[in-house]
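Have a look at this one before I ask anything.
Note that this complex is displayed minus one protein chain, with the remaining chains in position.
We call the chains A and B, going by the order they appear; numbering starts again at 1 in every chain.
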Amino acid sequence: MHDSSTAAVQSNASGEAHAAADNPALLHHFATEEQQRDSASLGMWIFLATEVMFFGGLFCAYLIYRGWYFGDFAAASTSINAALGGANTAVLICSSLTVVLAIWAAQTSQRGLLLAMLALTMLFGCAFLGIKGIEYKDKFDEHHVPGVSFSFHEEIPGHPGQYANPQHAQIFFALYFIMTGLHALHMIIGLGIFAWLFWMAWKGRFTPEYHTPLEIGGLYWHFVDIVWIYLFPLLYLIDRHR
Amino acid sequence: MATPSGPQGERENYLNKHYGVGSWLLTTDHKRISLLYLLSITFFFFIGGFFALLIRLELLTPAGDLVQADTYNKLFTMHGQVMVFFFLIPSIPAVLGNFLVPMMIGAKDLAFPRINLLSWYLYVIGGVMMLHCMLTGGVDTGWTFYVPFSTAFSNTKVIEAGLAIFVAGFSSILTGLNFIVTIHRMRAPGMTWSRLPLFIWAHYATSIIQVLGTPVIAITLVLVVAERALHLGIFDPKLGGDPLLFQHLFWFYSHPAVYIMILPSMGVVTEIIACFSRKRIFGYGFVAFSSIAIAVFGFLVWAHHMFVAGISVYAALVFSILSYAVAVPSAVKVFNWTATLYKGSIRYDAPMLYAFGFLGLFTIGGLTGLFLACLGIDMHVHDTYFVIAHFHYIMVGGALMGYLGGMHFWWPKISGKLYPEGWARLAALIVFIGFNLTFFPQFILGYLGMPRRYYQYPPEFQVLNVLSTAGATVLGIGYLLPMIYFLWSMRYGKPAPDNPWNAAGLEWKTQSPPTTFNFEEEPVVTWEAYNYEELDAPQKQEVPVAR
Partner (left out) sequence: MSDHSTSDHSKSSPLPTYFGVWIALLVGTFLTYEIAKIDLGVFNAAVALIIATTKALLVALFFMHLKGAHEKLLKLVVISTVFFLFLLLVLSMADYGTRLWS
């Protein structure tokens, strides 16, 4: 198990002022840059663990009701646009690529590429939100938004003539909006983070030796991508073969 | 090693290094943050205690004659919410953990000092929201927020209370995150995992629960707020929802939450028992791993709160068996503490009195938990005062005693002053007597059938209720005393030496109170934890590595 013993002993030998002079980004309570970087990385991974459990509660609720009201959920799922959902999945996958390319650019001192990749990532993020906006608007127009004006009158796939229970369908849409809405909120926060990273990169703060904010911002972005990777089949692709 | 002196010729330390409100509200020093927490949680302890006082006053008489029924619902709800979310869950980790974790491992601060300060601000914001909620009408759903009452029928400020707890929950998550990273990354050279004080192991286990469990109640509260505002049907049976889903999600966190409340206290008790028996802890490895086991097992048992709620009897069976299993690691600790005491050189200072109180009261609380885990018994005593007595034995007799013991034990280190030992021992005794007088009758009341959350009861229960209220008064006095003499000691107490107890642990190798960065030189650890034999050996002094 990694501990700071060897690194710290080395820094003790050379003196902490030495390390600090090398890199003004080294915070005072850390002995070495490696310790600081490893702490930031572990911290972000643990934060992502909390996010998994945060979304996990919603997945739990979703799975239970999908089991109970499969037909109604299938009907509701058929009414959301799987092509747009799939497109969004592809958009996020491309954005994850641009994130790792951005980090590679920082590791190889390519400032121009770094800025371009960060900008592309944000562009993909905006595209995702835009497509999501179109989806939401469609749902609003069809009165599939839970609330007073909710109405749902669709057949259960594979059971012609049998209509879905609108209350159960409303549960689907409630979970749909909460899960994708929460995801979109995380995406917006991610855009904010990457805007800040872009600004830092613009000011030349990142070097091959120090680009920790890029790495941990990247971890966050990839997590948002992974959540969507699960949301897409679960929400959009229930019983699409009928 | 000369350190600069403060105005009264005292050495420079974290308290006198900077003055001014700004230096406190913008501090990143873990020790100052722990004192900020100390102030805030003590404030909320008073508020929660105030509600308890009103509850016990109402229950002096069988009739509901002090407050109206709706008001009584608010009293027990807010007592529970404030005590659980704004006192017990932060208490030891945020005060003692924040102060001691870096020092015990030989670090200058936590891994993320600014996030530590953010944690406190989130706690305060949640607290202010909760205060506002209470002052503008309160909540009456029970601290457990059960649906569909909380989402569809209650006319009180459920959304605001839910959001307040949501915010405070993130305070808890960030503290846990900070501790885990700190313990992994910031240990001094030579401080291997097997040399860590068991206080650290306990806080590590607690942090795992905080990090993995709290987000689930966060999302559950989001769903409750959404359901209440938008009538989505997620929890409403009329719209196809399942109220039990709420209970599953709620208890998935709230059961491990009780381990968040007790594990740190067990860590404190371990430190105290070792010091005041002058012995190594018996079975270090067992105690360390039992902390982790409690954290893991604690996630497996939540539906034992739902035995009579309508879950399937097969699920109830599974959760009952698992609930028996979770008692095992706790019992392991009790045996190890007892074995540590055996042939120890026992001193009865105030911290040790609290530790002894913990041993007995936690054992009773834990054993009665096993009664509740038994399906047949639970049918009879669920939702009665038996349950209330059970969890108060653990939360108050266990967690709170550990907190008080720890505050006494480390007070010289935190404040640089000695508290008056005579008064402290008296207070410990008063707390112990008051506690038992308050809560033991409640076991009997529950077994005889008095339901919880009722403000009136059949007259034959009155004697036991009066005893309980009398005990609560005594208990209240017992709690007031330390608050008075701790404050007194800050001004008039004798200056504390660096290690008044001659205790083991890196925190005792710093000055009392410590300097801002704890250690002048990073310590290098070459000894095992609880090396009391070496500390007590005549003529042989530990070479201090930091002063």
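As a convention for this text, contacts are C-beta pairs under 8 Å (C-beta built on N, C-alpha and C of every residue); 3 or more make two chains touch, one makes a residue touch a chain.
Worth saying up front: this structure is predicted, and the values here are computed from it rather than measured.
The hidden chain, counted over the whole complex, makes contact with A, B. Within the set A:25, A:82 or A:195, the residue that contacts the chain not displayed is A:82.
The residue touching the chain not shown here, chosen from A:60, A:119 or A:195, is A:60. Although one chain is not drawn, the whole complex shows that of B:117, B:216, B:424 or B:472 it is B:216 that touches it. Along subunit B, the points of touch with the absent chain fall at residues 184, 208, 212, 216, 244, 248, 252, 299-300, 302-303, 311-315, 318-319. Within the complete assembly, residues 1-2, 33-34, 37-38, 41-42, 45-46, 48-49, 52-53, 56-57, 59-60, 63-64, 67-68, 82, 86, 89-90, 93-94, 96-97, 99-101, 104, 107, 208-209, 215, 218-219, 222-223, 225-226, 229-230, 232-234, 237-242 of subunit A touch the chain that is not shown.
The rule is simple: only the chains that are shown with their structure count from here on.
Centre-to-centre spacing of subunit A and subunit B amounts to 34 Å, using the average Cα coordinate of each chain. Chain contact summary for the complex, subunit A toward subunit B: residues 1-6, 8-9, 12, 28-31, 35, 38-39, 42-43, 46-47, 49-51, 53-58, 60-61, 64-65, 68-69, 146-147, 165, 167-168, 170-171, 174-175, 178, 182. Per the touch definition, subunit B reaches subunit A in the complex via residues 107-113, 115, 173, 177-178, 180-181, 184-193, 211-216, 218-220, 222-223, 226, 230-234, 239-242, 245, 248-249, 252, 517, 521-522, 524.
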